[in-house]
Every structure is written in structure tokens, then in C-alpha cells.
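A short write-up of the structure that comes next.
Of the protein chains in this complex, one is absent; all others appear in place.
Order of writing sets the labels: A, B and C. Residues in every chain begin at 1.
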Amino acid sequence: MGKKKVAVLGASGYTGSDLLRFLLVHPNVEVTHLTAEKHAGKMISDVFPHLKGFLDLELKPLKSKSIPKDIDIVFAALPHGTSAQVISELFERDIKIIDLGADFRLSSKNYKKWYGEHPCPELIKKAVYGLTELNRDKVKKAKLVANPGCYPTSSILGLAPVLKNKIADQASIIIDSKSGVSGAGRSPSLDYHYCEVNEGLKAYKIGEHRHMPEIEEALSNYSGLKVQVSFTPHLIPMDRGILSTIYVNLNKRVTTKKLLDIYQEYYKDEKFVRISPEKLYPSTNQVRGSNYCDIGIKVNSNNTAVIVSVIDNLVKGASGQAVQNMNVMMGYEETTALEMPPVFP
Amino acid sequence: MGKKKVAVLGASGYTGSDLLRFLLVHPNVEVTHLTAEKHAGKMISDVFPHLKGFLDLELKPLKSKSIPKDIDIVFAALPHGTSAQVISELFERDIKIIDLGADFRLSSKNYKKWYGEHPCPELIKKAVYGLTELNRDKVKKAKLVANPGCYPTSSILGLAPVLKNKIADQASIIIDSKSGVSGAGRSPSLDYHYCEVNEGLKAYKIGEHRHMPEIEEALSNYSGLKVQVSFTPHLIPMDRGILSTIYVNLNKRVTTKKLLDIYQEYYKDEKFVRISPEKLYPSTNQVRGSNYCDIGIKVNSNNTAVIVSVIDNLVKGASGQAVQNMNVMMGYEETTALEMPPVFP
Amino acid sequence: MGKKKVAVLGASGYTGSDLLRFLLVHPNVEVTHLTAEKHAGKMISDVFPHLKGFLDLELKPLKSKSIPKDIDIVFAALPHGTSAQVISELFERDIKIIDLGADFRLSSKNYKKWYGEHPCPELIKKAVYGLTELNRDKVKKAKLVANPGCYPTSSILGLAPVLKNKIADQASIIIDSKSGVSGAGRSPSLDYHYCEVNEGLKAYKIGEHRHMPEIEEALSNYSGLKVQVSFTPHLIPMDRGILSTIYVNLNKRVTTKKLLDIYQEYYKDEKFVRISPEKLYPSTNQVRGSNYCDIGIKVNSNNTAVIVSVIDNLVKGASGQAVQNMNVMMGYEETTALEMPPVFP
Partner (left out) sequence: MGKKKVAVLGASGYTGSDLLRFLLVHPNVEVTHLTAEKHAGKMISDVFPHLKGFLDLELKPLKSKSIPKDIDIVFAALPHGTSAQVISELFERDIKIIDLGADFRLSSKNYKKWYGEHPCPELIKKAVYGLTELNRDKVKKAKLVANPGCYPTSSILGLAPVLKNKIADQASIIIDSKSGVSGAGRSPSLDYHYCEVNEGLKAYKIGEHRHMPEIEEALSNYSGLKVQVSFTPHLIPMDRGILSTIYVNLNKRVTTKKLLDIYQEYYKDEKFVRISPEKLYPSTNQVRGSNYCDIGIKVNSNNTAVIVSVIDNLVKGASGQAVQNMNVMMGYEETTALEMPPVFP
């Protein structure tokens, strides 16, 4: 059986580029179609010199009709709104779709509140929220997967075990997240101009970031509880990595050791989640370039659990998890193309 | 009247070096004695090439007896324990002492719990905790000032207004602090080796850092409340800067605007504290190299106040505040030698 | 006598900002007029939050006629072409002008070749090239000073002694320069987007950078020789600093020690040039934030001299040297407002 043909829509951003890093070494697929708006007409290696010699494709403008009929799998790394529009036009085709944007992550009600009018709200219910470790069985059967946001991935993996075990107060959770700059994308602006970011550190969109309702909705759906979080994102002077420090009031006395056991048990069959030993807390640089989520835990003397969850925002927080979802959807080994150890240093 | 003579004990670290940056341009003092253990015998410009041409002094070994009799002011930037020992030997002299270490920041009971046996517990009560903005009147009359830690300075300045106004729950405060690497000092170790730190981000000593009792004790003393905090420090890949994100449950409904007014009023006479406009949150790079503490605030819809407080850890968090304290103790204009704007970028 | 009134044209860039850092603590001047095109109408502290509390001025649009009549000194940090135009309109006033742009650095012939038509070529001859250490006497009497470029400042200070002493082959000089990112200014573009620059290193405009003719012309004028250089600039992932590694074929055998003596002698009366001891070579971080140029030297066994010259590109390479020039032009102590030690780390 030949390789499946893959299209990447929005290939000139960092998410698109990291998708290619994995897809180009994936034994079951071949990338045959790329789109990019600003850079249409250029070769992918003009836009990303690091890919020279890997892929000899021209970037095409984004039109659903010009996406070749023989495409089997579509990855969309597009602005919200645009993504839903294109996906709705492709939906009748016999393909698998993984949307790395925000259009299918929220209920239509929440979407309207946080993003505005949805172009095709009827499609939302057909999408599966692709936090693979939590929704694997649904992802298997999905035609359309909504790949989670980067902050939500680190937060949800850090919180799922305590919420599922009902040992946390779900209404007073605080998530203090720190992200490298690649999460802001590749469009130049003063906010991400080198000297504005370098050697500095700041919070932004406190209590107003669109990933907050995504975290609340996904965790509420998963746990059956009404989860509420205070979410504060920060920008860190580094390329890749998210670290979420999560504060949870435990509703019964649990030692650090016991809580670590609960997490070990919860994730015991998961290849991409690793629990740090007691007293050790993970650094983002130990997952760099990889699809891992590493989690460390401390229960303070006041019975607050502090959960530290790290990922590479471009990999487990975007492209790597998208490939993981593709593997599950297509029946490939889940780790295919994602096997390499993290890049340290 | 001639210039006062200053000794810096422990001059070969980053705190010592930044002290010199300010003292060398201070019109009322001259630096005449420097000590350093490992580097004793070297010139200060051998240890710090950036100081070449500024100061022609040899680093002496640390012995209280060999500190010249004509010294008027002593800054101690020494390991805890060592500091108290030397200060106790100097205490009978007619001098002013500013200790940048931890030996006189805590009550003797707390000191014993967190640091161990104190060499001269009877001196602790004679020291004033030098968070200048809160204790200015006591600092004025002090012979011995305990200069606050870097994390405590950012945390206490961020929390003082809500605690003094009794609008916060003092028992459920969460402080999520992020520090640049210079806070860890100048002694080489794998933890601060360039490639271990760069492009990474991690939490450490969760709920166990010695600055936690310092924050609790200083704020309890100041507010008359029993303040309890969950404190998590993080290491950020940059040289200078601390950002503390502080989560406080308000005990009555207050808007962001109203809370900003409270902070503006509280700090209205303070030269070194600046309150950011609504919706703007400070970056550490806007205080770099300076003695400023900048504070931004957001009240979330669940009535949690998020207070963001930034300082340069080596300046307001150490050497700058020490000079500010010296200015107050000696009756100089409080801002002397600290007037230059921050270094941005 | 009252303070002199200063205008800064182009105050919203990094050069403008660093000018203010020095001018705001200068005892002889006060800043009373600021212009900025894109940001006209905003307060300077809106554009530069680090300056909050220092200067309560609105940014005005750039029009020579609206520059107040009582201005005594003008600093122009404007795009080339624009700068010459405005300066020509101001030239009849009784003021001192320091142009931080390129319009008055080159002969009219070279200007035309490298930049295009000059708006007022007749003014070029009235300008003095403000490499202070080389042209101090001319700067003293100048009405208009052309402040040197950043690469040229580090290169010329590194080369002046060997050329003046006629011990180098002036036709085969190689200058390999490395600059921090602030040299590229504050306008967002993909080239200086954080993740494009960070953790990377590249050469650009090899043999084509406009600072090459500036170096050749300034050194030829100064030495009376026809100086020719191969110039390669590189972009380094850091905010501030230029390091130029200069390769010179010596025309007679000179030891490293002897060459260091020549440099020591040549710069013995200069406050802002420091020569490193044998076997030590300066790092840019030992001049950060300051007006220093530090120089280290090695003569290789094949009689090639390797001269390493470091400056802070925004200070000695722009704003600091501009203030130094102002001090000389106005008869102030040359080091006024430039006395603080470098900021390390």
C-alpha cells in the first residue's frame, strides 16, 4: 500500500514548519501540498532555509478547491475563522482533518463569546478534542480532530489526574503559565521584536486569554465537574517551551509521595507523559523538540498541591500532538515519527 | 566635610559588583576597603574587568580586625553565618552597617528553623528590616539594617497595599516568582552552567525556599495579620530581573480600577515604586539596572486579584536598596546615586 | 547660568532612548523637545515605559519650524536623507547640532555612491566627523558634528594606533565585526523577530555594508594613507555590544607586548579607551551600558596582528559618543553624565 498523501495548510509558520519536521520522516505519509498566503509562489526552502533538500514544493495560495483530490490527510495551521471555512468546504471529501487552530475546540456558545461568530457551528459537534491521552478512543474514530492549544495541553495533562480522582477543589484552581516566544507565531510585531523580548519577562492578557475557556471546558467535559481557573500567561525569553505551575487546593490530606503515585498510575500506559521523582521538577529544556509532557509535584504544608507541567509548545503543544492524533486516526503506531529523544542542550 | 569611607565585605560577587556601580558615583562616600575570600590578593579590576579604571583597590581577606578604623559604613555581602559573626565583632564601633545577607532578616526562632543556630541572636533585635518604603522611619535611626532578599522585596511591595487596607485574605496568598540567573550568585555549579539554564525554565525549592518565611514574617509584622503564602520560585534564562505574580483572594468586591487607585495612593510619595496603567503589566526589562519596582494589577471575574511586581534583583532586590538604605541612614537625599533611568534594551 | 535646552529628533528608537538615559542625568542640560513620526501625540513614557517618571513630554511630529526657538542643542537620530533635510533648515540658527545618522559622515562623492543624492551637499564640509578621540580639537569648534556609526567606532579606535604609527599594511585589513541586535533599530521585521535571531548567528551584507566606506574614509583622512578594508558584519543573539576582530599584516616584526605598549601610549590620556593586559581579550559585557571601548591584542607567529575592539553599540557606538561630543562642543567636562561603570552582568 502506498504512502498517504498529506496537505499542510498554512505551512510558513512555526507550527507548519514543525509539522514538516515530523511528517518528512514519517514512513506512512508523504507531503504533497503546501499552502501559505503571504509567501504563495515561493518554494518552501525559500521560506525555511533549514528545509533545503528535504522537500521540493511550492507554496500555493489557500483555496479549498485547489487542494488536490488525492489528498488523504489535511493539517490546518490557519487563523481562526479561516480554518473553519476551509474545513467546512473540505468536509464532504473522504479525508481525515486535523485542525491546529481554535475553531473546533470550544462549544459554539463559548466560541461565540470568546472568538465571535463561527462560520459553520454545525460542524463543531463532529469534531473530537484531540488531547490524545484523554480522548484516544474518540480520536480513533474521528474524521475531524481539534488539536488542543499549547497552554491547555500542559494545563490539562497536569490537572486530569487530580480532577478525575476528585481530590481537588475544582473551583479555585490557579494556573500560572510561562511560554517561549515561538508560541506567538512568525508575524513580525514590536511585541516580539528581539530586543523587546530578550532579557525580559512579562505577564499578558491576565484573566482574558482565550485558552482559559478551552481549559475549563475540556476539563469540565472530562471530569464531569464544573472547573474554574484563574489563568495568567507569561512571555519568557526563549524559543520553545511552556511551563505551567498549577495551584490546587486538595480536599483531603495527601502526601507528595502519594500524589506522585496517583500520577504514575494514571499515566502508566502513556508513552509521552513522564512523572518526575519526588523533589525534582522538570525544566522545559528536557522536553525540547519532543512530544513529551513531564510533570513534577509538591504538596505544600497548607495542603496546596503545586503541579509543574512542561511541554515543547510547538510539539506536544501543536505539531507533535497533531502527528500523534494522525497516527491514532490512521491506525499507525502512536509514536511513529515522534521517537527521537529531546534535543538537549 | 569629607567623604565617608565605605567598606564592602564580599566584593567579588554580583551583589558586591553592583554595589560598587552605585557607590563609585555617589558624591558623599568613597570606597576604601574591599574583601573577598577566594580572590584575596587580586585587584578588583582583575576580578571584574568592567571596573578597570574606576577603583584601584586590592581585595583583602575577611577579618574584622583588619577592617580599617576609619571606615564609617560597612556593606556586608557575605554567606549567612559569616555575616553575623563579622558584624557582631564590628558592632561596638561607631559605624553604620548594612547586611545584604539573611542573618538579621528573621526572628531568632524562625532563623533557627530555616537557617540553623545563629552566632549572635542578641543582635537580631537591634536590626531594622530595610524594606525602605515600609520602614523608612526605623531605618533612619538604625545602626544595623537587614537588607531584604530579592524575592521578598518584589513580593512585599506587591502585597503591602492590600494587606494594610485589609481587603485580602491573608491566609491563602500564592506567590509565583520568576528570577533571572544572577540571583544565584557567581559560584560556578552545574545548575547555573550556561547550557543547563539557557533556553529552559524550571521551578525549584517549591514551598521550601528560605525567602518564604521572610515574606510571611515581614508582612505579618507590617500588617498585624498572620500572613501565610505558598511560594514557588522559578529560574528564567536571563541575567537580571524578578517578576512575582501574586494571587490574592479579595474579601470584598473591588474593580481593577479601584485597586489601582489604592496602589497609586499608597505609593504616591515613593520615588522608586511605579504603578502601571490599567491593562498594562510591567516587564522586568523596564526596570533593568535601576532601583525601581513596577507594579501592574488585574482583578479577575472571580474576585482574585493578580498583582504583578517587577524589580531588578541585583538593584532594588539587593545593592540598590542597600544604597537607598544607606542614604536614609546617613541623611542623604534618598535617591542619591540611584537617579539614572533603567537600561533598556 | 541656566541649563541649556535640548531637542531629540527621533526619540522613539533605541538610540533616542539611550540618549535620554544620559541627558536626563546631565547637570548642564534639560530635554524640552522630542519628536517621533509614528508615535507622534503619545507621551514618551507610553513608548518607553522604563522612562515613566523621568520626563513628562509629548512626542511631536518632525517639522523644523516647530522646533522651539529656545533650543540650544539638537540631537538628530533620524533616517538618512531626512536628517540632512531638517539640519539644513536649522543650520542658520545659533545652535549646536549632533547628527547620529549617516548624512554627514562621508564625502559627497562617497555619499552619492553608497546612499544616493544628498539633500544639501554643501553642508557636508561644515561637519566634523565626531570620533572624539581622534578629532577632539575639531569637535570643540564644530557647529555640526557627524556622530560615527557603531561598526566604524569600534573599528577605527582599534586601527588608529597601528595606522598612525605606520606599522601596518593599510591595503589588506580585514574587519570581522559582530553586533548585538539593537543596532538594527526598533522597527519590527522578520529579520529581527525574536525566534529568527535567537540561538542563531549569521553574516550579512558581506563587503557591501555602508559602514565600510565610512571606515575607509575616516581612517584614510586620519592617517594620510589609502586604507582599504574587507568588512563583514554579523548578527549576534544579544541586545547590546559590538566586537570587531581586526586582522592586520604588520610591516615589521613587533611583539604582542610591544604592540600593547604602543596602544597604551597612544590612548594614555583617554578616559574612555582601555587596553586589556596581554593574553586577555575583552568581552562586550564588560562595557555594557557604558561609553568605553576596550581593546585586546595578539600578534600571531606569522606577524598578523589580531586586534579585538569592543563597545556598547548604543553608547560609544551612538548615544554616549554623541553626549561626549556635546560635552566637548559645549566646553563641559568630557565625561559628564557618562561616569557610571558598565552594567555587569
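To be clear about the criterion, contacts are C-beta pairs under 8 Å (C-beta built on N, C-alpha and C of every residue); 3 or more make two chains touch, one makes a residue touch a chain.
Because the structure is a prediction, the values reported are computed rather than measured.
Novice: Name every displayed chain that the left-out chain is in contact with.
Specialist: Looking at the entire complex, the absent chain's contacts are A, B, C.
Novice: Which residue, C:Arg93, C:Lys164 or C:Lys298, contacts the hidden chain when the whole complex is considered?
Specialist: C:Lys298
Novice: Please identify, in ascending order, the residues of chain C that touch the omitted chain?
Specialist: Counting only chain C, the missing chain is touched by 174, 176, 178, 180, 195-196, 198-204, 206-207, 228, 230, 232, 234, 236-241, 243, 245, 247, 281-286, 288, 296, 298, 300-302, 304, 306, 308, 310, 345.
Novice: Take the complete complex as the reference. Which residues in chain B touch the chain that isn't displayed?
Specialist: With respect to the unshown chain, the touching residues of chain B are 14, 181-182, 186, 188-190, 192-195, 197-199, 237-239.
Novice: Name, in rising order, the residues on chain A that touch the hidden chain in the full complex.
Specialist: 14, 17, 20-21, 24-25, 48-54, 182, 199, 239-240, 271, 274, 276, 280, 282-283, 285-290, 294, 339-345
Here is the rule we go by: only the chains that are shown with their structure count from here on.
Novice: What is the chain whose Cα centre is as far as it gets from that of chain C?
Specialist: The most distant chain relative to chain C turns out to be A.
Novice: If you average the CA atoms of chain A and of chain C, how many Å lie between those two points?
Specialist: Roughly 46 Å, centre to centre.
Novice: On a C-alpha centroid basis, what's the spacing between chain B and chain C, in Å?
Specialist: For chain B versus chain C, the centre distance works out to 36 Å.
Novice: Which residue numbers or ranges of chain B touch two or more of the other chains?
Specialist: 199, 239-240, 282-283, 285-286, 288, 345
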